[in-house]
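For this view, one protein chain was removed and the others were kept in their places.
By letter and in written order, the chains are A, B and C; residue numbering begins at 1 in each of them.
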């Protein structure tokens, strides 16, 4: 089961976990990315996430399919938030269930690493004195 | 904050997650170990976990302290279940929050790997035709 | 031919909106389109990267763009 969603409402890690849980799984790894209160010491007021939705969903599916080709991960959930997020809010939840634990760690880390490289989602950090598209410039 | 618990009631990953969440965290890794329905193809009916409680708690604290010495992990939760568990139930939840994601994966994996080597907790698998203390024999 | 190009993130700021029209030679490739954009909007040269997506997929350099394709500018992504 692959469950990919872009949502403009708060994400539920508990729901993601429940969706991957199954009787054949021994290990479930969950990664939760949250909005930090600062970047390089500068206080962050809020974040804005923007996605090219159809392609973002398609690229997230590709990640899940790559995982299933490499690891025995029956169930994979990737939920990504879009819109305005306050400090502490959850931007992304990834859940992977595998028979043994090592694969769940490896697959979940592969998912977040690849997401950050390939999925067309953009994050703008809003500071008190301006705003910056994250990672746009070298 | 270090939160270590041995519990004879169902574990709550959501509660563990909420306890580690904080405004300085960017990445939270959660490992959830569940009871598999089979071991080497043989159907498992249920598991029984037994702990030498005071030492188990002390060893779990040591793991959390080792994590804090090696990674910038402000908050660590390790909850382990004891008693009788049915297939699909959660045996352990580990949650680690760090400023950046890589450390959360490394620290969480260190926690479960070390737990399985040093913490005095024992698991008995109950099959239809017998029972086995897991990993007791070579 | 006239091409409609969608932009996101900082690319939207650089071209001045989520959508723009560009006059390009027929049978232009993704690589050639990118070269034209870098020239027409020099601010793109300051980015870490700029990719072109055609119909929801990253384009290859030599991929030919047809007028009915959905063409999207992908500046450096930063999800997660």
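Worth pointing out:
One rule holds in what follows: contacts are C-beta pairs under 8 Å (C-beta built on N, C-alpha and C of every residue); 3 or more make two chains touch, one makes a residue touch a chain.
Note that the coordinates shown come from a computational prediction; the quantities given were computed from them, not determined experimentally.
Taking every chain of the complex into account, the chain not shown here touches B.
The omitted chain makes contact with just one of the residues B:1, B:23 or B:55: B:55.
Chain B meets the missing chain through residues 33, 49-52, 54-56, 58, 80, 91-92, 112, 115-124, 133-138.
The rule is short, and it goes like this: only the chains that are shown with their structure count from here on.
Distance from per-chain Cα centroids to the pooled protein Cα centroid is smallest for A.
Centres computed as Cα averages put chain A at a distance of 26 Å from chain C. Computed centre separation for the pair chain B/chain C is 48 angstrom, with centres defined by C-alpha atoms. Within chain C, residues 80 each touch two or more of the remaining chains. Contact of a single residue of chain A with at least two other chains is seen at positions 33, 112.
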